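Supplied in structure tokens, the structure appears directly below.
Every protein chain but one is kept in place in this view of the complex.
We just call them A and B in the order they show up, numbering each chain from 1.
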Amino acid sequence: MSQEKSHISSYQSHVFVLLALLALTAISVAVTTLELGRLDTLVAMLIAATKAAIVLVWFMHLKFDNKLYAIFTVLVLVVFLLVLYVTFFDYSYR
Amino acid sequence: MEKNAEHTHVHRDDEGDKLGMWLFIFTELLLFGMLFLIYAVYRYRNPVAFQLGGEEVDVFIGTLNTVLLLVSSATVAMSISAIQKGLKKHALVFLGITLLIALVFLVNKYFEWGAKIEYGFYPGGEALLELGHGTILFFGLYYVMTGIHALHILIGIGLFIYVFQQIRADKIHSTDYIWLENTGLYWHLVDIIWIFLFPLFYLIH
Partner (left out) sequence: MSESTKSNHTSFLEYKGKYRGILGWILSTDHKRIGLLYLYTMLVFFSVAAILGLLMKIQLIAPGHTIMGPATYNAMFTMHGIIMIFIIVVPGLPAVFGNFFLPLMIGAKDVAFPKLNLASWWIYVIGILIVLTSQFLGDGPPDTGWTFYAPYSFQTPANIVPALVGAFVLGFSSILTGINFVVTIHRLRTPGMTWFKMPLFPWTLYATAWIQILATPVIGITLLLTVMERTLGVGIFDPALGGDPILYQHLFWIYSHPAVYIMILPGLGVISEIIPVFSRKRIFGYKAIVLSSLAIAFVGYFVWGHHMFTSGMSGRALFAFSFLTFLVAIPSAVKVFNWVATMYKGSLIFQTPFFWAVSFIFVFMIGGFSGLTLGSLATNVHLHDTHFVVAHFHFIVFGGTGFSFLAAIHYWFPKMFGRMFDASWANIGWVVFFAGFLTLYLPMFSLGIMGMPRRYYDYLPEFHAANILSSLGAMLMIAGAMIIIVNLVRSARYGKKTNEKNPWGGKTLEWQADTPPTLENWEEIPEVTEKPYEY
């Protein structure tokens, strides 16, 4: 069932994705030696989010699979970020 | 059980199985999400202690483990590509590499934790209790979050062994590989969690 449509990624494409992830890791490690102060956290989190997105889209096949999974993933992330945001209504103003 | 006896054909729905796996991944995301929330709150309240805490952690082992997990994510993805193409041998090799890397990750973790525990740097440990509240929280979270993550690595290893056997026994093959695919999804989730744990505990300071 439902096998016929599934997308097969080539080995090369996985290697490219891996190289991108490793490059981002290297950048992330390098940036912390720059002592950016408060920007440090922001940059590190942005890089991590990019890496996670790459894993989701290519390794976890969100790009090729049923769009439903992508929609759900985004919704779940929105719920989580809103929970985080609402929690900080308390902590940022205490 | 008694149903299967009655069924003329066994109900199979790969797409449904995958949806189930994704839903499970969402529960995991929320579970770790709450740990990240706790981390965010305490980092916000103890910025200096968390900064100093980050300098106490071994960046080399952290980076090494990050690279290892990323490579293992690629190999498990390649193993799925291989099985889709019907290349059983390739699939087994890639899966074997993934399994091996998962084990190495845990060995590294053992040494990393071991070095700290030796100095009394663990929850309730004397050296840690002498330090300030922020540091206690940093290391409390460090052990809890990397510990629960390591538990997931352990479960992943169990899954890999099972799937490896199934491929060898031709139970998983080019037209029925949902078990491998879902195990892969699980492993990528474990990778994603680490992608965030790594900067939070090892990098930013």
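The criterion applied here is as follows: a contact is a pair of C-beta atoms (placed from the backbone, for glycine too) under 8 Å apart; a residue touches a chain by one contact, two chains touch by 3 or more.
Given the structure is predicted, the values throughout are model-derived calculations rather than measurements.
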**OP:** Just list which of the chains on display the missing one touches.
**Re:** A, B
Original post:
Thinking of the whole complex, not just what is shown, which of B:Leu141, B:Leu159, B:Ile172 or B:Leu189 touches the missing chain?
Top reply: B:Leu141
Subject >> chain A residues that touch the omitted chain in the full complex >> reply: 68, 76, 79, 82-83, 86-87, 89-94
Subject >> Hidden partner chain, residues of chain B it touches >> reply: 1-3, 5-6, 11, 13, 15-16, 19-20, 23-24, 26-28, 30-31, 34-35, 37-38, 41-42, 45-46, 123-124, 129, 132-134, 136-137, 140-141, 143-144
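By definition in this document, only the chains that are shown with their structure count from here on.
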Subject >> Whole-Å gap separating chain A and chain B, where each centre is the average of the chain's CA atoms >> reply: 15
Original post:
Can you list the residues on chain A that touch chain B in the complex?
Top reply: 1-3, 6, 8-11, 14-15, 17-18, 21-22, 25, 28-29, 32, 40-41, 44-45, 47-48, 51-52, 55-56, 58-60, 65-66, 68-69, 72-73, 76-77, 80, 83-84, 87-88, 91-92
Subject >> Residue ranges of chain B touching chain A (in the complex, touch as defined) >> reply: 12-15, 18-19, 22-23, 26, 29-30, 33, 36-37, 40-41, 44-45, 59, 63, 66-67, 70-71, 73-74, 77-78, 81, 84-85, 175, 184-185, 188, 191-192, 195-196, 198-200, 203-205
